[in-house]
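Mind having a look at this structure? Questions to follow.
For this view, one protein chain was removed and the others were kept in their places.
Up next is chain A:
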Amino acid sequence: MSDHTGAAPRPPSSAQAAVAVRQRSQGELVLRRFLRHKAAVISLALFAAVVLLAFVGGALWRYDYADITSAVSVPPSLDHPFGTDNLGHDTFAQVLRGTQRSIEIALLIAFLAGLVGTLWGAFSGYYRGITDSVMMRIADLVLTLPLLAVAAVLTRATSGSWWFVALVIAALQWAYVSRVVRGVVLSLREKEYVEASRALGATDRWIIFRHLIPNALGPIIVNVTILVAAAILVETALSFLGLGVQPPDTSLGLLVSEADTAVSTRPWLFYFPGAFIVVIALSINFIGDGLRDAFDPTQRKVRA
């Protein structure tokens, strides 16, 4: 990404002998700017904590999500911090399990949509002309397909396992990424270094993979991060309509939808999984905001 990664210390000038000037790599600059964004750093820590809690805590917790305990519909207590449902499931264990599933789904969506969208957008923007037209019309078509209708139809036709739900959502979300990447690549391809590379005999593949995609990485990372948050919300919405993850497996959206009828009698079933969704999506959105500022400092203007 950067050609001066080896941060060579400059000889201190005589006037400012005390001030050490060091050249920083691009990655270092991004990291420093990100660390200055307090909300983003706190959110990153929070998100890491939730992930750790779900994956490690879920394995260590004394109840499994499928365990049926003798305590039926008890409110939160020391033994059951989030209470239990009307069958005796420990809600804390279920929320941890649901969090695992929801995060797995969201990350898989972001990975697939990010990968396909990046390649699609990069090729479309680089080749332009008829290739571009055809590829972008296909992306447009995908954008017109209503997610709810497609997901509804496909998940009903199959068993609704979690990776299939992720696949369906990713199959529609990549088009957003491809539009962003195409826009960036369209301007990058006119840059002098691309021209220089081509003059040196670089192939199209080399230019796309070594120059265009690495330089578009900033917007790609930002958009994919925000996609993770959006994916969590989409998954929960689908599960709420009964079109996402199916029992006996569980996800945060499914937990909330199951608690929908019990809000006034067993409110803990409804509020805890919902709060987890909000915390996860909120922290990811703030991380995305921090990354945007870090990659593109010109956007964050301070008025004169």
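In this text, contacts are C-beta pairs under 8 Å (C-beta built on N, C-alpha and C of every residue); 3 or more make two chains touch, one makes a residue touch a chain; residues count from 1.
What we mean here is this: contacts and distances are computed from a predicted model.
Per the UniProt record, the absent chain's protein name among "Formate dehydrogenase (Quinone-dependent) catalytic subunit", "Acyl carrier protein", "ABC transporter permease" or "CTP synthase" is "ABC transporter permease". Only one of A:Ala152, A:Ala202 or A:Leu217 touches the absent chain when the whole complex is considered: A:Ala152.
Touch with the chain that is not drawn comes from one residue among A:Val184, A:Ala231, A:Ile277 or A:Leu291, which is A:Ile277. Touch with the chain that is not drawn comes from one residue among A:Tyr63, A:Trp174 or A:Phe286, which is A:Phe286.
Listed here are the chain A residues that touch the chain not shown: 137, 140-141, 144-150, 152-154, 156-157, 229, 233, 236-237, 240-241, 253, 256-257, 260, 263-264, 270, 274, 277-278, 281-282, 284-286, 289, 299, 301-304.
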